[in-house]
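All protein chains of the complex are present and in place, except for one that has been dropped.
Going in written order, the chains are labelled A, B and C, and every chain counts its residues from 1.
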Amino acid sequence: MVSVGIVGGTGYTGVELLRILVMHPNVEVKVVTSRGEAGNKVSCLYPSLLANIDLVFTKPEVTSLKKCDCVFFAAPNGTAMLMVPELLKAGVKVIDLAADFRIKNPASWEHWYQQPHTCPEILQTAVYGLPELHREEIKKAQLVANPGCYPTAVILGFLPLIESGIAKEAQLIADTKSGVSGAGRAANVSTLFSEAGENFKAYNVNAHRHWPEIKQELELMHAYDVNFVFTPHLVPMVRGIFATLYVTKLEVSTDLANLYKQRYKDEAFVRVLDEGVLPETKFVRASNQCMLSVSRPYDGDTAVVLSVIDNLVKGAAGQAVQNMNLMFNIEETTGLANPGLFP
Amino acid sequence: MVSVGIVGGTGYTGVELLRILVMHPNVEVKVVTSRGEAGNKVSCLYPSLLANIDLVFTKPEVTSLKKCDCVFFAAPNGTAMLMVPELLKAGVKVIDLAADFRIKNPASWEHWYQQPHTCPEILQTAVYGLPELHREEIKKAQLVANPGCYPTAVILGFLPLIESGIAKEAQLIADTKSGVSGAGRAANVSTLFSEAGENFKAYNVNAHRHWPEIKQELELMHAYDVNFVFTPHLVPMVRGIFATLYVTKLEVSTDLANLYKQRYKDEAFVRVLDEGVLPETKFVRASNQCMLSVSRPYDGDTAVVLSVIDNLVKGAAGQAVQNMNLMFNIEETTGLANPGLFP
Amino acid sequence: MVSVGIVGGTGYTGVELLRILVMHPNVEVKVVTSRGEAGNKVSCLYPSLLANIDLVFTKPEVTSLKKCDCVFFAAPNGTAMLMVPELLKAGVKVIDLAADFRIKNPASWEHWYQQPHTCPEILQTAVYGLPELHREEIKKAQLVANPGCYPTAVILGFLPLIESGIAKEAQLIADTKSGVSGAGRAANVSTLFSEAGENFKAYNVNAHRHWPEIKQELELMHAYDVNFVFTPHLVPMVRGIFATLYVTKLEVSTDLANLYKQRYKDEAFVRVLDEGVLPETKFVRASNQCMLSVSRPYDGDTAVVLSVIDNLVKGAAGQAVQNMNLMFNIEETTGLANPGLFP
Partner (left out) sequence: MVSVGIVGGTGYTGVELLRILVMHPNVEVKVVTSRGEAGNKVSCLYPSLLANIDLVFTKPEVTSLKKCDCVFFAAPNGTAMLMVPELLKAGVKVIDLAADFRIKNPASWEHWYQQPHTCPEILQTAVYGLPELHREEIKKAQLVANPGCYPTAVILGFLPLIESGIAKEAQLIADTKSGVSGAGRAANVSTLFSEAGENFKAYNVNAHRHWPEIKQELELMHAYDVNFVFTPHLVPMVRGIFATLYVTKLEVSTDLANLYKQRYKDEAFVRVLDEGVLPETKFVRASNQCMLSVSRPYDGDTAVVLSVIDNLVKGAAGQAVQNMNLMFNIEETTGLANPGLFP
């Protein structure tokens, strides 16, 4: 049994981690922290867990977290880096669902997150937790930076084309759409039901923090600069990310479907759909699957890739558990094999 | 291992049964029938099951169904009664998720369902599959009539008050609200997104088929006629039933909260919430839980009971699996222990 | 031309007032106040008004408001009563969309709104602005208390039964459902899209401020105590109120449909639907209509009345403009004659 601690258990990624972990046969959740809810029952804040968990929120303290085998940070950006050094020293394995360890270049991190990084030396040891790209390193990692939700959908969608080198001249465009839970549980006017319901909008069109994260991973694949535009949108639904990816100037007439199917044939959590079937976010809701389709419409030289995930599962808590499984030598799909919730 | 067949696997209760059963450790799904989809892969119609099931829909035929230990009917009303007699003779256990065996009085059944009942003698042997009310009979039953979604929420909500006899003079009112999936997967204008979205309406105000079903079970509890009004409404959400129940003329000043807590203290799937906490459909989404609260507001003699379930789980497929567990002597919560999906 | 000022133009009733008033042929909006947005363009906060209004928010000051013929208060409870005495003295007509002048009994008001009332003497001069009930008084009023959204739907639904005196022994139950815009534009976790979407819940079951308001008006109709229970619910849609009303113990077998049709036959904004047609909130969205149906189902002695309005129009801004029309001797339907927005 892996004993687990969760820092910041009151947000949507926190409750989603709990939803998955309480059913995981190899895990025992020992500590769930929250500064604001300390002393209250977890199931009081989240009655959906009433039949499954009896824990009480505690204050986030290294002393108790140190006793866990694995600590997940589901806290705001900038929280994990304050506690991680001590936890690593104590031998704890750490998975950060926030952004503290995703961007390798500290200067770039500080530019995008507008705060100093408190442990840049540890940053270099963190592994970017996208198993389909870095599985072997994750298995050996003590610190995993769990990818952002958009980056997961976008990188898995571009990956075969970039890795294969056939998109060198391409303009890459990621037109991405997210359910509102991606904005978290903070009380903001713009994510009120009355504002986000019956509405569709773009946001952060000129600068989004997931842009450098995606760019970093794409460039690591093939060691060249990528030309990459990223436009996020908000969809009036709770869960789901849909990424529509465009890759222009495809010179070689590769069999794209085959390229994608080959690349992902051994992956448990990535499905390349048969021709004529297009992914929908509802196919993967509440599941850890990523579903993809690829085509080159209107006989042009632009490929269109569609990629869907549940932002809270494969885009956050599910992928974190997948990483935990790898780090603790547990079968990778354990606790994550359930189908999507349809309808 | 219980080998299972599902008749009518293309509707929402069908796919929900599959979602639950593919993760059930004691079950192997052998047959999924559909007249219209015979020959096609189940996961082609429902890609959410792509990673979990490789079966092909077959025509509904008694020959193949007979080889199963348990057959679920997730087909339209009037389908099960045509095949059930032969399956029972072959020793198969049957759970009908439609209405063929819910109403004991054949004349009443024929009145409400507007067709002759083809096996009224078998009707008498069927057990109404609400485990909280008929657990012991279900364990011994060969044929279980799985309750309707509204009846599940409404009966569990009224039950302690009726059983205890303190509501004899009451006017019972069930003001019920259902998500749109309760209307099934048939293509109707009134359940189109553009009609049902951003809309709230009542329907079948003067006559709904669940009225006689609820009335029958309430009257069986205490052997008197109940005065019962039932108003169903359609909510712009996919899943969930919310029942607001009114019980007037409560003479005795019983401790209602205690009455409810006592009645359900040993039930795994019914939670009476603490005072001040009110149930929400989202607390039980994708779970087999029923959550209840009870109060007597404005110092009046009318009790208000709130009852929530997921119409496709505790209101259909989940309860059917709960019944199967009881009928096959499997631990009652097996395959049904997961928390709700929040948010 | 009526020159108009709006105090608190940043909330949903404020922007809805503006949406109606900018198209009203007899009105010129002169002042829109907001403490927080003072100095900013109204259309900057609400781009939906970009083509229609060029005003800038100003600080709420009696000096500039005094120059208006009519001032609407679309501000939080407790705001209007601080400025109204001076405005009335200056001869301005005032319509308060908040609750400051709705409840005649100051002690009751203070109990429900948890603050002292600063001008109880003026409270007595205020007219409750439900034109279908108090039209003649409204025409002569200088201060109108615009009804709450629930009270509008509920009182119009009960009215013919109470007025006629045939429901004296009845238990009155109002099971009401509101779109999320009824909760206003404040940033709260419980009205986030991720919480209120795909969810249905009740709230304030044991005490809601609209209860005494409804009770007052019902009792004024017939001078007896009414037995009244009120259960509000939150619906995952932006606009609309649906009230399901129950009236038990109806002694006389009146022709209910006829009673309702007669009562409202001269009302421009209340429609009693033909038998067999049930109201839906979408029928009245963005319009000032209230639609009603009445029946006595299951041959019982309980009548079921269904009442729908758009909470922001007939339930707030539209009714306020209807009151203004009456107060300024403008044809009652002016600016309010548009059909509902369907779908």
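What we mean here is this: a residue touches a chain if its C-beta (ideal position, glycine included) is under 8 Å from a C-beta of that chain, and two chains touch if they have at least 3 such contacts.
What you see is a predicted model; the values in this text were computed from it and never measured.
> Among A:Lys93, A:His134, A:Lys177 or A:His210, which residue is in contact with the omitted chain in the full complex?
Of these options, the touching residue for the absent chain is A:Lys177.
> Which residue, B:Thr58, B:Asn77 or B:Ser181, contacts the hidden chain when the whole complex is considered?
B:Ser181
> Among A:Asn26, A:Asn105, A:Thr244 or A:Thr333, which one touches the chain that has been omitted from the display?
Checking the options A:Asn26, A:Asn105, A:Thr244 or A:Thr333, the one contacting the hidden chain is A:Thr244.
> Of the residues C:Ser34, C:Ser287 or C:Ser307, which one touches the chain left out of the display?
The one listed residue touching the chain not shown is C:Ser287.
> Of A:Glu61, A:Glu86, A:Glu136 or A:Glu198, which sits in contact with the chain we cannot see?
A:Glu198
> For review purposes, identify every residue of subunit C that touches the missing chain, sorted by number.
Touch with the absent chain occurs at residues 12, 15, 18-19, 22-23, 44, 46-53, 181, 197-198, 238-239, 268, 271, 273, 277, 279-280, 282-287, 289, 291, 337-343.
> Can you name the residues of subunit A that touch the chain not displayed here?
Those residues of subunit A that touch the unshown chain are 171, 173, 175, 177, 179, 194-195, 197-203, 205-207, 211, 227-231, 233, 235-240, 242, 244, 246, 248-249, 278-282, 285, 293, 295, 297-298, 300, 302, 304, 306, 308, 343.
> For review purposes, identify every residue of subunit B that touches the missing chain, sorted by number.
Missing-chain contacts on subunit B: residues 12, 179-181, 183, 185, 187-189, 191-198, 236-238.
One rule holds in what follows: only the chains that are shown with their structure count from here on.
> Measuring between Cα centroids, what's the chain most distant from subunit C?
Here the answer is chain A, farthest from subunit C.
> Between subunit A and subunit B, what's the gap in Å when you average each chain's C-alpha atoms?
About 36 Å separates the centre of subunit A from that of subunit B.
> With centres defined as the mean C-alpha position, give me the subunit A-subunit C separation in Å.
Inter-chain centre distance comes to 45 Å.
> Measuring centre to centre with CA averages, how many angstrom lie between subunit B and subunit C?
Spacing between the chain centres: roughly 39 Å.
> What are the residues of subunit B that contact at least two other chains?
197-198, 238-239, 279-280, 282, 285, 343
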